[in-house]
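Note sheet for the following structure.
Heads up, one of the protein chains got dropped from this complex, but the rest are sitting where they should.
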Amino acid sequence: MDPSFIIMQFLSGLMMATLLFLVASGLTLIFGVGNVFNFAHGSFYMIGAYLAYQTVSAWHANFWISVLVAALGAGVLGMIAESVFLRRIYGRAEEGGFQILLTYSFILVIDDLVKLIWGAEYKSLARPTGFRGAIEIGGLTIPSYNLAIIGIGLVVVVMAWLILSRTRTGRIARAAALDREMLGSMGVNVPLTMTLVFGIATAMGGFAGALAAPLRSVVPGAGIEVIIDSLIVVVIGGMGNFWGAWLGALILGEVNSFAVATVPDWASLFNYLVMVLTLIFKPEGLFASRKIRKV
Amino acid sequence: MKNHAKIKEVVFWALFFVIFGLIPLLEKSDYHLILANHILIWGMFAMAFNMLFGVTGMLSFGQALYYGLGAYSVGLMVKNFGDIWFLPAIGLGLLSATLVSILIGLLVIRVSGVYFTVLTLAFGQLVWQITFKWYHFTGGDDGIQSIIPPGILANHTVYYFFTLLLVAVSIWVLRRLVNSPMGLVLRCIRQNPDRVRFLGRRVRRNQLRIYVISSFFAALAGGLMAGVDNSIHPDMFYWTTSGEVILMAVIGGIGQFFGPFIGAALIIIIQDVVGARTEYWSLIIGLIMMVMVLILPKGLVGEVQLLRGRFRPDAKNRGENGTTFSA
Partner (left out) sequence: MEPLLVLDSVTKSFGGLRVTAGVSFSVAPGSISAVIGPNGAGKTSLFNQITGYLRPDKGRIIFRQEDITDLSTREIVSRGMGRAFQVTSFFPEETVLDNVRVACLSRLNKTRKAIKNVSYFKEATDKAFKILESIGLGKQADRPAFELAHGDQKLLDIGIALGLEPKMLLLDEPTSGMSPEERLLTRNLIKRLWKEFNLTLLFIEHDMDTVFGIAQTVRVLQMGRLLAEGTPEEIRNNPEVITAYLGEEVL
C-alpha cells in the first residue's frame, strides 16, 4: 500500500480520535468522579456545535471565540441540568436506572428545543480564517485545520495529565469509582463539586462539538450518534478511566479513518466490530479500574 | 395483600376482555380497530420489556432489535415468497430472535448496570444500520410495503381477534412467569444479586434466560405489528423505538405487572390525539419522562396504589423502599 495514503489516513484518524477523546473524556469524567452516567452527553456536544454556529453566523464573531462560547454555554447548561434535575434523584434506590431515564429525557427535550430554535435543516460552518488551506509536508497535503485539532487535543491531554497527577482534585478524580459518601467524608463540598464536575464534563462536550462543527454538518439528533461513539470509546477503554478513554478514542479513530477510506459504505459498522471484539476478549475494558466488591 | 393482588388480576382481565372484545363490535371504522390493535401489541411488548427492567433490574435500551427482527422476518418472507408464508414467518421471527438474543445476550450479560444499557443500545443501532444500508435485501429507508396476511386474516376484524388471542396468551404466560419460582429468583436478582449467588444460583444464567424470553415476545410484537400496519420500516430497529417502550413501562409503573400495559395505552392515545398535530413529539415524551422520573417514579399505577396505601393503617411505609414489584 502507498505509504502516503497510510500517513494521511493515520493523521485523519488522529484528528477523529482527538474529537472522540474530547467528548468521551467528559463522559468518563463525570462517571468516574460523580458516578453519574450522562446519557445526554452527546446532546451537549450538539449544543456546542449550534452555539458555535450561532456565534459565528449570527453574531459574526471569530471562530475561536465561538468555541469558547460553546464550551461555556454547554458547561452552564450542564450545571443547570445537574443542579435543577439530576440532583433530585441522587441516593434513590436503583439510582443508576433513573439516571439513564432522566438523561434520556434530556436527549429528547434538547433535540426538539434545538429544532425549535434553529430549525431542522442542516447548518454548516466555515473553517476559521488561517486554517482553510492545507500544509505541504514532504509531498503530503494536510488540511491545516486537522492539524490544529490534533494540536489542541495534545494540549488538552498534557493539561489533563498535569491536573490528574499534580493536584489534589486530580488525585480524587483518578481514584476510580469513588462514591459520593466517600467524597463527603474527605471534606469535599459534594453538591458543589458534583455541579462543577458536571459542568466541566458538558463543557468538554460542547468544546468538541464546536471544534467539529466545521468538519461535519450541524443537525438535530446528532447527539445520539456521538453518545454511541463515545460509549464505544469508554467501553474499549474501561468506563471512568481517563487514559482508557484516550486509548479507546485512538483505536476507534484510526479504525474508522481506515474503514472510511477503504469501505466507505460500511465504515460505521467497524466501530461496532471493535466494540464486540472488546466485549468478547476484555469485557471490562482495556484499562478496567479494579472492581471493589462489598459483602 | 394476597387477596388484593388477586382482585387486581381479576379486574385487569375482566376489563381487558370487555374493552378489547367490544371494540370491534362497537366501532365500524378501521381506524379505531387499528389503534386498539396497536395498544394490544405495544402493551404486550412493554410488559415483556418490563420482565427485564422492572422485574430483573436490567435496563435494556435495545429491545427494538428483536421487535424489528420479528417485523422484518414477516416482511421479507411475505415479500419474497408470498403471503402464505405470513404465519411461518412469525415463527421464523421468534426463532431468529431467540438465537440472536442468545448470542448477543452472552455478550451483554457479561457487564451490568449502565454498561448493559449502553451495549444493548449499541447492538440495536448496529442492526438498525445494517438494515438501513443493506438496500437490496431490506429495502433500506423505504422499508417494505403491502404486507397482507393471508386468507381470512386479511380481514381487519379477524386479524384483530387473532392478535387479541396471541396477546392474551402472551400476557398470561408472562403473568405465570412472574409468580413462578423463576420469577421469584429474577426479582431477587434485582434486589440483591450477591445473595442470589449465595443461594447457589447463577445470576448471569438467569439474566440470559429472561433476556431471551423478553426478546422472544418483542419479536412476536414486531411480527404481529407487520400485519396490522401492512408495512414495516427500519425505524422499528431504531433506538427511539426502544426508548418508547421504556417510556410506556415507566409511565404505567415498572414495579407493577400490569402497569406497562396501561402505560402503552396512554402513550398511544396521547400520540393519537396530539402526535398528529405536532412535530415536537419527542419534546412531549421527553417532558413526560422527566415528570415521571422526578415526581412519579413508581408510575401511574404504582402511585395510585401508594396513595390508596396511605389510607390503610398497616401500610405506613409500604412501597417507600425502592420499586416494590407487586406480583
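First chain written, first letter: the chains are A and B, and each begins at residue 1.
Everything that follows uses one rule, which is that a residue touches a chain if its C-beta (ideal position, glycine included) is under 8 Å from a C-beta of that chain, and two chains touch if they have at least 3 such contacts.
Bear in mind that the values here come from a model prediction, so they are computed numbers and not experimental data.
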item: Option touching the unshown chain, where B:H38, B:K79, B:R187 or B:K298 are the choices; value: B:R187
item: Sites on subunit B contacted by the missing partner chain, in the whole complex; value: 1-2, 173, 176-177, 179-185, 187-188, 191-192, 194-195, 197-202, 317-318, 321-325
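The criterion applied here is as follows: only the chains that are shown with their structure count from here on.
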item: Residue ranges of subunit B in contact with subunit A within the complex; value: 53, 57, 59, 61, 107-108, 110-111, 113-115, 117-119, 121-123, 125-126, 129-130, 133, 190, 194, 239, 243, 246, 250, 279-280, 282-283, 285-287, 289-290, 292-294, 297, 321-323
item: Residue numbers on subunit A that touch subunit B, as the complex places them; value: 31, 37, 85, 88-89, 92-94, 96-102, 104-109, 111-113, 115-116, 224, 228, 231-232, 235, 239, 265-266, 268-269, 272, 275-276, 279-280, 283-284, 293, 295
